[in-house]
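Have a look at this one before I ask anything.
Here the complex is missing a single protein chain, while all its other protein chains stay put.
Letters A, B and C mark the chains as written, and numbering starts fresh at 1 in each.
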Amino acid sequence: MNDFPIDLIRKDFPILDQLIYGQPLAYLDNGATTQKPVRMIDAVNKIHREQNSSVHRSVNYMSEKMTEAYEQARQTVQKFIGAPESSQVIFTSGTTGSINLVAFSMGEAVLEPGDEVILSTMEHHSNIVPWQMACERYGASLKIIPITDEGDLDMDAYRNLFNKNTRMVSVTHVSNVLGTINPVKEIVRIAHSHGVPVLLDGAQAIQHEPVDVVDLDCDFYAFSGHKIYGPTGIGVLYGKQEWLDRMPPYQGGGDMIDRVTFEKTTYNISPFKFEAGTTNFIGAIGLAESINYLTGIGMDKIAGYENYLRDYATQKLSSISQLRMYGTSVNKAAIFSFVLNGIHPYDTGMIIDKYGVAVRTGTHCAMPLMQRFGIEGTLRASLCFYNTTDEVDRLYDALNKVIEMLA
Amino acid sequence: MNDFPIDLIRKDFPILDQLIYGQPLAYLDNGATTQKPVRMIDAVNKIHREQNSSVHRSVNYMSEKMTEAYEQARQTVQKFIGAPESSQVIFTSGTTGSINLVAFSMGEAVLEPGDEVILSTMEHHSNIVPWQMACERYGASLKIIPITDEGDLDMDAYRNLFNKNTRMVSVTHVSNVLGTINPVKEIVRIAHSHGVPVLLDGAQAIQHEPVDVVDLDCDFYAFSGHKIYGPTGIGVLYGKQEWLDRMPPYQGGGDMIDRVTFEKTTYNISPFKFEAGTTNFIGAIGLAESINYLTGIGMDKIAGYENYLRDYATQKLSSISQLRMYGTSVNKAAIFSFVLNGIHPYDTGMIIDKYGVAVRTGTHCAMPLMQRFGIEGTLRASLCFYNTTDEVDRLYDALNKVIEMLA
Amino acid sequence: MKISEIQQEVIEEFAGLGEWMERYNYLIDLGKNLPMIDQAYRNDEYLIRGCQSRVWLNAELREGLVHYTADSDAIITKGIAALMVRVFTDHSPDEILNADMSFIDEIGLKEHLSPTRSNGMVSMINQMRYYAMAYKSKLEAK
Partner (left out) sequence: MKISEIQQEVIEEFAGLGEWMERYNYLIDLGKNLPMIDQAYRNDEYLIRGCQSRVWLNAELREGLVHYTADSDAIITKGIAALMVRVFTDHSPDEILNADMSFIDEIGLKEHLSPTRSNGMVSMINQMRYYAMAYKSKLEAK
C-alpha cells in the first residue's frame, strides 16, 4: 500500500502527534469516536469567529449566508450517500437520535398489538432499546436473527423470521464489536419481498466504504458525525420519501411546523418536519467538511487501505496463541474484539494504555452479543485510515507485555 | 454605565467586528442565536486538535481526561443554576430537546385521559407542540393563560385554570417576542399549592439574569447553549430528583442502560438515564466555557448593563411615532417587537439589513401570540451585553430611513 | 417578445440602477404598479408556502399561453413578484419551462433566491413552473 499517502494524511489530524505517558499515541479506538481533520476543525472555528447566525429564521445577511451553508451541507451529505433528494436527509443529534426518531415515528405509523420487529443478535443498544420501548408502547415484540460462531448473521434463520405480523427490520451494516460487514443488500431484498421496510444502522459502516442508499434500497440509513471525523452532537437520518411523508413528527418545536394554534397544529414538510428547534447547524456544516475531506481522498482508496490494515492486523494478532478473537467473518472491517486467555480485558486495557495504545474494553453497548458468546466483555481495537502497521505492531508488543505480566 | 467594560467585551467576540454591505454590523438578533466569546471558541478548537476522545466508554488516558472535562462541565452548569446535585443536570440537544424530553416522559409518568396541561399565550412553539403531541397521545388537553395588552400574564386567570385534573404547568421565563419577564416564582408557588409541577422555559432568561433553580423552586428548567454564547446542538434540562427518578427514559441507546437483554432492559440512574448515545460532549464543554466567561464578568453586571440598554432603546424607539410596540410590561428584558405603521415587517427587515442592522422578522415561532394581537408578524430587535447604545441609534436611524422610503 | 428578450430588457433596466437603494425603490415602484390579483384568489388556496411575507399566485391558460397574476402583503416581495410575472406571463408552458433563470443573478437579486424558508421567491418560481407543467400536460392530453 505504498500509494496511500499515510504520512500526509496523519498530518491532517493534529491530535495524533502526541505522547501518552511518554509513549507516542496509538489511537485504536475509532469505533468509539474518530479524530478530526484540520479542514473540519478550521471550518468550525471560522464559523464561530466570522459567520455564526441563526438559520432559516431571520432576514439578515448573515442569516441568509448561514442558511445557505447549512442547506449546502445537506446537499453534501445527500451526494455522499446517493440520496435522490436533499429533503430525504435529516440532521439529527447522532445515530441514536436517528434510530429513536424512526422507532418512535414508524411505531406511531405502523406498529399495532401483535406486530413484530426483526433485529439481530449483534445490535448496538442504540438499535435495541428504542425498538423495545416502541414495542412496549404498541404491544409489539422483537424477533432476533441469530449469528454463527464466526459472527455472521444466520440468513436462513432470518428468512424464517418473517410472517404476516412483521412490520420492520432494523440491523447494523457493520458490527461495532465483531467487525462483520453484513449482507445488507440481501437483507433489504428479502425484507422487501415481504413488504417490510428496513433501517440500516450505518454508524460503523459509513466511514469505511462507499455507501449508496439507492443501490442498497434501504428505507432508512442512520449514522453519527463524530464517528466519521466530524463534530459531536450531529447525525444523519436518510429516509425514503414515502415513509417520511407517512411518519408523524418525532419532536415538536420551532421550524417543524406549518401553522400552530392551540387547537390544531399542521406540520412542515420533510426534512423540516423532523428537525424541531434550532438544529446543530454548525455541527452539520462541520460534518460536511469532514465528508468533503474524505471524498477528496476517495472512499474507495480509504476502504482499500483499511482492508490492508485489517489483513495485517488479523495476521499479527492471530499469531498470539493466547488471544481469542470474537468475529472472524470473511466479510469484516478493521475492528478486532478479543480476550487474552485468563486475563480480564480491563486489566489488559489498563496496561496497554500505559504503552500509549488507546483501545476500548467492556461490552461495547452490545450486551446481548456478549451473552451470545458467554463473556463479560472484550478488548476492542478499531482501526481507520490514519492508523499504520506500526501502530498494529505496538498493539502486538503491548499485548505480549501484558501476557508477560499477568499470565 | 461607564463602569461596564463594553469595549473590552466586544473584543472577546471577534465576529462583531465586520462590515455588512459596507456598513459596520449591528447584531441585534440575539434572541435567535448569540455570538461566541474567544474563550469558548478556543476551547472547542483545542479539544478538536488535542484532546478529543470518547467519554464514559473507554479505559484509555484520553478518554478518562475527556470524561473528566465533560463531568466538570456538568458541575459548571450545576453551580451556574444552583442545582443541588450534578445528577440533576442533563445535557440535551437544546431547549426544544429538553422540553420534548419532559413532555414525553412526564406524559408517560403522569398524563391520563381528561388531564390538563397549562401553558400561556406567549409560548414559543417549542413549548406548545411537544405538549400538544403528548396531550394527543394520552387524551389530555391544554389550558391557556391569557395575557394583557401590555403582554403580562393574567395571573387571576392563571389561578382559575387549576382544577383536580391539572397535571403540569409549562411557561416561559422570559417571552422571546414581548420581552416580558414572567413572575415565575409566583407561578411556581401557585402551581405547587395545587400539587402541580412546573417547567420553566429559560431559553430567553438564562443569558440575561442570575437564575437559581432552588430559589425559583421550579421542577424543570430548560435552556439552549447557542443562546447563551455557547455551541449549537447542546442544551440543558434541570429537573428535581424525585421527578427524574419517576420519569421513564425518553430515548434508548448506549449509556442510558444498566443491563440489556432482548427480554428486558433496566435503566441507568439520572443523568445518564436521559443521555442516550454519544452526547454532544464537546458542545457541553464549550457551553461550560461560555458560562465561565459570563460568571467571570458577573451575571448581575450583565443584567445591569442590559437593563440600561433596554431603557435607552425603549426611550429611543418610542420616540418614533409610526412605531407600534408589542410588549410593554414594566418587567421586561431588552427584547423589542414592533411594526412600523402600514409597512410590512419583512420590508423593514430587508431594508435595515442593508444598513448592517441584523434583526429578525416574522412570527418568531409564536403564532398563537400573533393571533392574540391580530398580526401576521413583527420585527424583533433583541439586545445583549455586547450591544451598545450606538447600535440602538443605528437601528433608530435605519428605521427612519425605512419610513422615508415606504411611508 | 420572447422570455429571453424580456429578460434582456430587465437586465438592461437594472444595469442602469445604482446600489441597492435604487434597486429596492425600483422594485417598490413595480410592486405599486402590479395589477393586483383578483380578490377571489387572495386566499389560502393561492398562498405560496414558505414565504415570510404572504405571496398569492394564480395562473390561467389563455389560448395556449399561461397568464399569471400575483400579489403580496410586503411591497418589495410584491415588486419581485411583479418582475417575475412580467417575465413569464403570457408565454407557452414549454417556453416557461425551458427559460434560463440566470437573469435573476445578473440583476443582483440572487440573495432572494437562497433556499431559506423566510424567503418565498424560490417557492414562487417553483409554483410558476408547476402551473406551466400542469398546463403543458393538459394541452398535450388534448
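The rule we apply is simple: a residue touches a chain if its C-beta (ideal position, glycine included) is under 8 Å from a C-beta of that chain, and two chains touch if they have at least 3 such contacts.
Just so you know, these numbers come straight off a predicted model, no measurement behind them.
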Listed residues B:Ile9, B:Ala43, B:Val59 or B:Leu406, member touching the removed chain: B:Val59
Per the touch definition above, residue among B:Asp17, B:Asp258 or B:Asp397 touching the missing chain: B:Asp258
Selected from A:Met40, A:Ile302 or A:Ile351 as touching the chain missing from the view: A:Ile351
From B:Asp17, B:Glu68 or B:Glu85, residue that would touch the chain that is not displayed: B:Glu68
Residue numbers in chain A that touch the chain omitted from display: 21, 343-344, 346-347, 350-351, 354, 361-362, 376-377, 405-406
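The working rule: only the chains that are shown with their structure count from here on.
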Count of contact steps on the shortest path from chain B to chain C: 1
Chain centre separation in whole Å, for chain C relative to chain B (CA means): 38
Distance between chain centroids, defined by C-alpha means - chain A, chain B (Å): 31
Separation of chain A from chain C, taking each centre as the mean of its C-alpha atoms, in whole Å: 44
Shared interface positions of chain A, touching two or more other chains: 57-59, 61, 63, 255
Residues within chain C bordering two or more other chains: 52, 118
